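With one protein chain removed, the remaining protein chains of the complex are shown where they sit.
Up next is subunit A:
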Amino acid sequence: MARKNRNPVGKNVDPEAQKKKTRTLTLKSSDGQEFSISESAAVLSIAIENMVEDDCAGGVIPLPLVDGGTLARVITYLNKHAEDGASDEEKRKFDEEFVSGMEMGVLFDVVLAANYLDIRGLLREVRRRIADRMKNKSVEWVRKTFHIESDFTPEEEEQMKKEFAWAWEGVDSDVDD
């Protein structure tokens, strides 16, 4: 993503972009932890950008729906993507490692945060990761992995399995990967 405020050659640097890089914002998580982040990184979140533009970002931005652990992860992501000179290839690699290391519960924390903060790239990565974990997996595996309890009656379930028998081809074994 080529943002106009990033200029690798260093000429004609937009003064506004420079200011964003040096200005820092403070984000406050639901459990009261505070994090400093450069404005240029923070505004990769559309929600934060809107808050900054509406000038309700005086001092500290409270994010009551994001806990500290999740916010720390999100900030790691934002910093990487706002980093000067990080190539697209580098970012792609970072994204992959970033989501592949997450436990399931964390993935869901992050997908909620990315949705709430409107960070499109992160949202895309995380939902792809979750979707990938569901592909080629059995119904039982999906239930177990995501802690979903079946709310079908045994009869209904039997009926469904018949109806969707075509969907059972090409399913991996239930061994965790």
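Please note the rule applied: contacts are C-beta pairs under 8 Å (C-beta built on N, C-alpha and C of every residue); 3 or more make two chains touch, one makes a residue touch a chain; residues count from 1.
Here is the rule we go by: contacts and distances are computed from a predicted model.
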From "F-box protein", "Vacuolar protein sorting-associated protein", "E2 ubiquitin-conjugating enzyme" or "Cullin", the hidden chain's UniProt protein name: "F-box protein"
Candidate in contact with the missing chain, chosen from A:16, A:54 or A:151: A:151
Those residues of subunit A which, in the complete complex, touch the missing chain: 104-105, 108, 111-112, 115, 123, 127-128, 130-132, 134-139, 142-143, 146-152, 157, 160-161, 163-164, 166-171
